[in-house]
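Every protein chain except one is present and positioned as in the full complex.
Letters are used for the chains, namely A and B, taken in the order the chains are written, and counting of residues starts over at 1 for each.
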Amino acid sequence: MTTTWITLTTDFGEDSPYVAAMKGVILSVNPDVRLLDLSHQIPPQDIRHAAFFLAAAIPYFPSSVLHVVVVDPAVGSERAVLYVEVEGHRLLAPDNGCWTTLPSASSPRVICLAEPRFWRQRVSATFHGRDIFAPAAGHLSRGLDPRELGPQTDSWVRLPSFPAQQTGDRITGEVLFVDRFGNLLTNIPAECVGKPRAVLVGDKEVTRWVRTYADAAPGTLVALTGSSGHVEIALCQGNAARRLGAAVGTPVCVLLT
Amino acid sequence: MTTTWITLTTDFGEDSPYVAAMKGVILSVNPDVRLLDLSHQIPPQDIRHAAFFLAAAIPYFPSSVLHVVVVDPAVGSERAVLYVEVEGHRLLAPDNGCWTTLPSASSPRVICLAEPRFWRQRVSATFHGRDIFAPAAGHLSRGLDPRELGPQTDSWVRLPSFPAQQTGDRITGEVLFVDRFGNLLTNIPAECVGKPRAVLVGDKEVTRWVRTYADAAPGTLVALTGSSGHVEIALCQGNAARRLGAAVGTPVCVLLT
Partner (left out) sequence: MTTTWITLTTDFGEDSPYVAAMKGVILSVNPDVRLLDLSHQIPPQDIRHAAFFLAAAIPYFPSSVLHVVVVDPAVGSERAVLYVEVEGHRLLAPDNGCWTTLPSASSPRVICLAEPRFWRQRVSATFHGRDIFAPAAGHLSRGLDPRELGPQTDSWVRLPSFPAQQTGDRITGEVLFVDRFGNLLTNIPAECVGKPRAVLVGDKEVTRWVRTYADAAPGTLVALTGSSGHVEIALCQGNAARRLGAAVGTPVCVLLT
């Protein structure tokens, strides 16, 4: 299968030449591919941020797309580079669990990259994005059978997940992600909470439950069903994270009616 | 008409998965389209910034391009989502006035999106970029007649504008935009000022009028005709906004000779 699109997700930022070098290597292997930036602003070496990002973005893509993910603090060590097929989506990613939060009803197909003939001739110890991921992606996009890349495996790093817990009339979870607006995205499924009495963010209480941000006056703290179906806390026309001093990992507790 | 290119302009930033999800939805509807990022760094919910950005960028595009704009603080409320044709340019934008600063000699054609069959099946209350704008853009790029999207309208939100005013030998206006170099872009047409005696930025005077930034010594404050034909204030090899303590909205007054 040939691939029209390759997407790129990294923690390289945009003032460094690393992303550009990867793009050059991919185009050297397949000048006909289409390249799409997803993000290069994953915080440095933040595997959890990458995992949240991928789980919230990849499912919306058609399955022919190949996603290249380089958030790779263990580059050059014994950690493997993986080709993954999960629910029809195809990724190249380091074996650090970053892709394992993708929704998956069936078993993923995972291949360990082991064939240097699909890599750059000299592989550095510190930039596998350029030397392994990019050329392998180029070859895959030209129709290379993934089995050529290396042996299949059924062992890989899984990111531990801490689902929300219910005890009596309380569901406790945590902030998974803070977006650019300061909205707090939690791991508490909104379908479980109905219209709750209150939501505690750390020790601060949010009592207003709304349908969308514009449903309360500017400056009001609100809770609502976020676009991924989980409880979200927002400050109308403001930044809830700043107002509440909240961040990824801040405990959140929903008090049910 | 099929569209080769869809551009994206949002206030989503690049560490959040929102832009990536929109790209996935568009490619799911039309994998043959070409995607182009204009900016995802519009300041959060800053409709005026978006309006300046669009007015300064869209006119340079050929008319076949479809521009998707999601700076949308009122998402999920009763505000409409619009398809707009203005001077041959085509946009999808929330009805908050962000596109109404585009130069327009004739009446724009405006359609209110009302047909959920061109949206995602479940539409969230907080992410219409993914659930309405992206799939509608995908369908338009495949040649969908915009009339299918919903009814035409001649009522929409207009952004108020405050043109520069002349009184005697003074033209007063304001800073509309501060760019990354710290240059102050104003709303005062340069063709009206000739070579002025001085330009006041707040209470600070700039007396040097030049043709381009390199025409004065490093560290000199200068005024000049900016690339959009308006009066601009710059600090040679420096940051005028910082030096002058100026920002969007700072009053500017040109003293004519």
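We take it that a residue touches a chain if its C-beta (ideal position, glycine included) is under 8 Å from a C-beta of that chain, and two chains touch if they have at least 3 such contacts.
Worth saying up front: this structure is predicted, and the values here are computed from it rather than measured.
Residue in contact with the omitted chain (choice from A:G76, A:P103 or A:G194): A:G76.
Where subunit A meets the omitted chain, the residues involved are 11-25, 27-28, 31-32, 34-35, 37, 44-45, 73-77, 79, 124-127, 130-131.
By the touch criterion stated above, the residues of subunit B touching the omitted chain are 4-5, 7, 9, 34, 36-43, 49, 52-54, 56-62, 64-65, 177, 179-181, 211-215, 224-227, 232, 237, 239.
Keep in mind that, in the parts below, only the chains that are shown with their structure count from here on.
Taking each chain's centre as the average of its CA atoms, subunit A and subunit B sit 30 Å apart.
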